[in-house]
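Reviewing the structure listed below.
The complex is shown incomplete by one protein chain, all other protein chains being positioned as in the whole.
Labels A and B are assigned to the chains in the order they are written; within every chain, residues are numbered from 1.
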Amino acid sequence: MFLPTLIFVPSLTALAVLVCKGLKQVRVVALAGSLVQLVLSLLLFVQYRQERNAGNDAQWLWEWDYTWFEPLHINFRVGVDGISIAMILLTAFVVAAGVLVSWTMEKLSKEFFFLLIFLGMGAYGFFISLDLFTLFFFLEVAVIPKFLLIGIWGSGKKEYSAMKLALMLMGGSALVLVGVLGIYFNSDIGNGQHSFDLVAIAQTGISPQAQNIFFPFAFAGFGIFTALFPFHTWVPDGHSSAPTAASMFLAGISMKLGGYGCLRVATYLMPEGAQTYAWIIILLATIAILYGAFATMMQTDLKYINAYSSVSHCGFVLLGIGMLTQISITGAVLQMVSHGLMTALFFAAIGMIYERTHTRMVAQLGGLLKVMPFISTVFVIAGLCSLGLPGLSGFVAEMTVFVGSWQNADTWYRVATILACASIVVTAVYILRATGKAIMGPMSNAYDNLADARWNEKLAAGILVIGILAMGIAPFWIQDLVKPGTESIVQRLLGF
Amino acid sequence: MADYSYIALVPLLPLATFVLLGLAGKNRLVKWSGYIGSATMLGSAVISLYAAYQYFFVNGKTGDAYAEITALRYTWLEFAPGLSIDMGIILDSISVMMLVVVSFISLMVHIYSVGYMKGEERVTTYFSFLSLFTFSMLALVVSSNIFQIYIFWELVGVSSYLLIGFYYQKPSAVAASKKAFIVTRFADLGFLVGILILAFYSGSFDIGTIINRATDSQSEAFTGLVSAGFLGMSALTWSLVLVFAGGAGKSAMFPLHIWLPDAMEGPTPVSALIHAATMVVAGVYLVARLFPVFYIDEIAMQVVTYVGAISALVAAIIACTQTDIKRILAYSTMSQIGYMMFALGVSGYGGEEGLGYTASMFHLFTHAFFKSLLFLGAGAIIHFVHSNEMKDMGGLRKWMPVTHITFLIACLAIAGVPPFAGFFSKEEILLAAYQSDKIVYGIGLFVAALTAFYMFRLYFSVFWKKEAADASHHGEGTWSMKLPLIVLAGCTVVVGFIHFGNYISSDGAPLPTHFDIRFSIAPVVSAVAGILLAAYLYKKESDRPAKFATALGRLYRAAYKKFYIDEIYLFITKKIIFNLIGAPAAWFDRNIVDGIMNLLASGTARTAALIKGMQSGRVQSYALYFFGGVVALAILLIYIWI
Partner (left out) sequence: MQQIPIEHILFVSTALFFIGMYGLFTRRNMITMLMSIELILNSVNINFVAFNKYLFPGKLDGIFFTIFIITVAAAEAAITIAIIINLYRTHKSIDVEDATELKY
């Protein structure tokens, strides 16, 4: 497969959206583009399976290289392994669902869909890049639209949230840039030349001293994207002010950019640094998991509940990475995919509820199952996935993280693992409280005439539920997909 | 070895029903859902009965003992070579026995529900949840992998949650469902950590492998489990106690039992299936499944024994004071499961020593029949009087003859009156306890008397006591409700005569049945004493019970208030977890962590405001700055750097 297609299709869709007139044309074009992308991603997955089954065990498939700026060795170099494909699939699912959920976005529809597609394009570019510079470039591409999406189409104190999110993510980007430049200037691909090329750097390696200096920058920078404690406070504000589709993208895709970067850039290129700082990562991740869960328990707004639970769930990603065992890193990747699907579904359901009842406060809702069985079922499925019910994706991911973490035989890491396990109880508490109050219980008469989901909403939820079920009922395929990728990372970790 | 792969159909049929009914939604299939559910359950039950026949009587034995047959195994999720979650079907005497119990009771409950749930709006949903539960429970009992048990453990938990909250508009039902899920989730945390410990040392999730490695004192796994320790207990003890905590949560053992009485908010057939016969014994089943490992650790066995005994006692005492018939039955369930637990705890492994194990499984088996019968009978009563409270009942024997007779049989069975099923199984449990631990035996005997007392208190209050108002216009119930009662009553009479030891024992080899008429005197006498006391107090309306209660004073009030355990939990959750952990965490996040972020932002803004005056718009001051800069640089370059 020609990988840059994955960037061209969204770019063309975004341009086509700009040419369209009116909501009706815009949304059809956007949907068509995102469906084409979904098909392409699935095709990519199938072809990947074929290649691997045919015995192709190259680390990167379908590499493609284009020199961008020769003097500084900046290339536009792309290639994928299992981890990237898992992320691309996730992005494709979430983008398609996000477009469907925004089907009736009347306000500035052209700009809205343009930004959505553009954001998706950044994510695709990020996940296929094998060059640190282009990687960073696409990371920035994926940040800017969020500011506009929240600032223009948001609700509540949207200006504040948009600014906060943009500033904190930019801060993260700045740290990432320091890390990337540190890697660049300490790389040596022969003749004292520096390179941004991820593959070349991985082959030659970086001195341990440099790793110890620049690992924290790269990891914390990407960590901010994935809600690393204590830099997670953009998550609740950003998510709660964003329009539904933007929340889905934010939690489903943007936060995964961080996790992927932590893994691919920080841990993969600087394994020794990762080992030096593993205990800090685990400490912060454990705090995020438990503290996020407890803070969630006290929230009264559905979006805040989901946003704080994202802090807790993304903690599992960082925990998995910090434990540095093959199973735990696989678990971290699975958790990224699972959380992306689950939280997107959750935000979609919350958005549908909000659109009808005009409130997101748990205390004001009640008994919605009666008038909106479909939306309520979706909400419950997302909630059950969040609390790790077997058969849904959350269970597979969390258990892989737990089992993997447990393989790390250090006693204190085990204590951290047990504490992380304890969060599944707290998760159950807040999910069931919200469900018990909003979905079940007596219904207020004011909601008597509310309608259930429309076709586009059903389709959006359906796409995500299929993803969740596919991963939850038959986890072996995604496990097989991700494993070769994590093995290459772990080999580097063991190499030192 | 015979091919048993067709057993996969037993859980898969209910799964198909779940998918079909679940997707059908609210409006379609309403009329047919009950029949579809019952028909598929009939299929499952027939297949499992056939398989049981094949296993026990045709080809289950290897040599003298019943063998463990792996009918199917499929790798579901492989973490590392050797460390994988497998979905499999394993057949040994207890899993086959459980298959029969679950599918048979589920069939009865399905048939009963057709009548009981008639006219309910969400009847399709009800049957789909019931199928989901049956599927999960069946898959749980045939699990070959401890993680498979955990998976279906969670799934039965969630189906229980969904069914308890079936009347979702009732706040009490919602609260009860939440409580049930969260309490068992808390216990499952222990289970999960226990699994992780066990699996780490034995390097596998496969139950057979774990048992082989952990019980072999030469193996690396065993030395690892025994030598590693934390806070003064060995890893083995920790893992078993934690796994047992999971089992105790699901089986409503003290002090994790608080969810079970509240779970009675669900429809009564659900209580019969989930909260009496099948799901709540999963904890017992889990301990039995891992019994060889439990057996090598004395502390874990002690924990099992005493948690079981205390639960049996506490529940029996509380049951004597309750007035809601379903709650009484719930506490009696808890008490009977306590019996099963301590029977396992006092048991040895292999041969005669393993009597407790056989007794426990026997009691599990008989209990399933008479307890589901009691619940279904209670359902019929509630259906008739539209109340759960005993004070609204009385004299019903006249209007509900079928229910009355079957209920009486079940009461006699649970009280341990020969020749009904409960007598035989309880007898064996007490014998096992007598042989190993006299204190536990004493508790068991006392609880036997209490059981007889509270069951007949219930029986007399419902069917005798006072004359009922004329209710001739009001039928007793449809055939679909009566048939399961009659079938189950028949079973209750018959199953006690099975020589259980021939089929189920700790090591698979037949165990001769012990029956000593001298030994059964004490239990029977205590049971009869309990019944007579109940008859004296409750057969006729009188002020004797009130006097009795006053005489007991504080003890009575404490028991009536369920020993304030709910209040303690409420205190811990509301006051400590919410107010002392949750609220400060949320506050800290909004004010301190976010505050620092905001401070950073406002600090930047303030600094900017301070220095923005430099940009005055006056060209001459700019020139001055510029010149000053040049001078400063010149001084720096000339006098300092060079």
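Simple rule for what comes next: contacts are C-beta pairs under 8 Å (C-beta built on N, C-alpha and C of every residue); 3 or more make two chains touch, one makes a residue touch a chain.
What you see is a predicted model; the values in this text were computed from it and never measured.
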item: In the full complex, displayed partners of the excluded chain; value: B
item: Residue of B:494, B:576 or B:624 touching the missing chain in the full complex; value: B:624
item: Which residue of B:31, B:554 or B:612 touches the chain not shown here; value: B:612
item: Missing-chain contacts mapped onto chain B; value: 612-613, 615-620, 623-624, 627
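Methods note: only the chains that are shown with their structure count from here on.
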item: Contact footprint of chain A on chain B as seen in their complex; value: 25-26, 75-80, 83, 85, 147, 150-152, 154-155, 158, 161, 165, 168-169, 171, 174-175, 177-178, 181-182, 185-186, 188-189, 192-193, 196, 199-200, 230, 577-578, 581-583, 585-586, 588-589, 593-594, 596-597, 601
item: Touching residues (chain side chain A, partner chain B) in the complex; value: 164, 167-168, 229-234, 291, 294-295, 297-299, 308, 326-327, 330, 367, 369-370, 373, 384, 387-391, 395-396, 399-400, 402-404, 406-407, 411, 417-418, 421-422, 424-425, 428-429, 432-433, 436, 439-443, 475-476, 479
